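Some chains have been omitted; the remaining ones sit where they do in the full complex.
The letters A and B name the chains in turn, as written, and every chain counts its residues from 1.
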Amino acid sequence: MNITDSLIKLWQSTGLANFVQPVDPSITNGFEQFLHQFGSPIMLVVCCFLLWLGIKKQFEPLLLVPIAFGGLLSNIPVADIAGPHGFLGIIYEAGIHQGLFPLIIFMGVGAMTDFGPLIANPKTALLGGAAQFGIFGALLLALCCFGFTLPQSGAIGIIGGADGPTSIYVTTKLAPELLGAIAVAAYSYMALVPVIQPPIMKALTTEAERKIEMKQLREVSKREKIIFPLVVLGLCIILLPDACPLIGALTFGNLCKESGVVERLSDTMQNALINIVTIFLGLSVGSKLSAEQFLTTQTLFILVLGILAFSFATAAGVLFAKIMNLFSKEKINPLIGSAGVSAVPMAARVSNKVGLEANPQNYLLMHAMGPNVAGVIGSGVAAGILLALCH
Amino acid sequence: MMEQFILHLEEGSILLGIGMGVVFAFLCIMVVAMKGMSVVVKWLNQLFPEEVEVVEKKGTKKNVSEDEAIAVAIAVARAQG
């Protein structure tokens, strides 16, 4: 070892010396060449932007901050933190590749969800079904018009489910190469629900419809709440076993919560466990934000399709509520239809807010929670269908 | 190209149809099941009434009573002074 060699070795191990990739003669397109050469630094900027969205704009910061930071770490030259021996690569392999982390988070979601408003007014479940049109509509577009393969289209469609863990679970199984872009799109648009939904909701409803008041929900007994997750799981077993890991995790969490006899476990699922897994899930999802996978036209398409999926879902929920009103004596306020996209509880709050604008006495929050939580189940079911048919 | 598009359109439409169909079927059955459940549980609740829950959660109540007690004590003490 002499000093010159050491300095050279050190210089060659700096980021400065490795930021720019050498020209790849096989790439003829100039812009692609540019992306190939400057991919890492561009991704660092993109991740800083995502961090800014998470921290300053508070876009789902619990996920977006770890995802963005994971993206920063995985785009560091030389270090190869997202590689098979890097720590994010190891966590990804252990926790995401086989689907563990999203399922554990879904357990926590189950343990935090109160299905009471849905049980009190069962028919609002259908609104949570209608909103799944966003998933299949976006799938159709992705497949026909954007040149994605069938599994990729399924993974893109699931953005319209507005459900983080479901999106990550499905994407990991169908199109892991799109995980970074889809996760970023899913969480960003979930954060944008208060921006995306209101114009669509107002455009599709009349002032009179927005003013419809709904009668207060009945009390739901403890027994019903305990039996409900088992009923949902039972249906899922009979009709769609492919959705059972997701729905099973959700209902397990919910049963632990409602049974009231395992409060220790339910409490842990809602706090320590979900937090720990969120940290690692976020970081390792971020590890898929590599330049060659993210800086593509596909990512642009995914962003476009994602917002279309959210819009379709919102519109379908609202319109289906209006259709239901045609056939039912007891009118429902179509504004709660948009809550069917899930994005619990933000979408329900949006319904409430838009409702209050039209009629200051009209508190829709609890009514909107019905389609809201039904949307979670609906997305789970849709995920099962995609997993069954898309590969 | 156009053939490809039609093929994909067909495939996507089938998925759209089946997907929405299954989702609705699932949720419709769920609605029926929930209504059935309500009836059964109502009947069960009459047969075996639920125990009155004595929910004594940690602290929350205690803190309130503590603060209250202190406040009362202070107020009373002042009032006397």
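In this section, a residue touches a chain if its C-beta (ideal position, glycine included) is under 8 Å from a C-beta of that chain, and two chains touch if they have at least 3 such contacts.
Model, not experiment: these values are computed from the prediction.
Counting every protein chain in the structure file, not just the single copies shown, gives the formula A x3, B x3.
FYI, only the chains that are shown with their structure count from here on.
Measuring from the averaged C-alpha position of chain A to that of chain B gives a distance of 20 Å.
Every residue of chain A that touches chain B in the complex is listed here, in rising order: 118-119, 122-123, 125-126, 128-130, 132-133, 135-137, 139-141, 143-144, 150, 153-154, 221-224, 227-228, 231-232, 235-236, 239-240, 260, 374, 377-378, 381-382, 385-386, 389-390. Within the complex formed with chain A, the residues of chain B that make contact are 5, 8-9, 11-13, 15-16, 18-20, 22-31, 33-35, 37-38, 41, 44-45, 50, 53.
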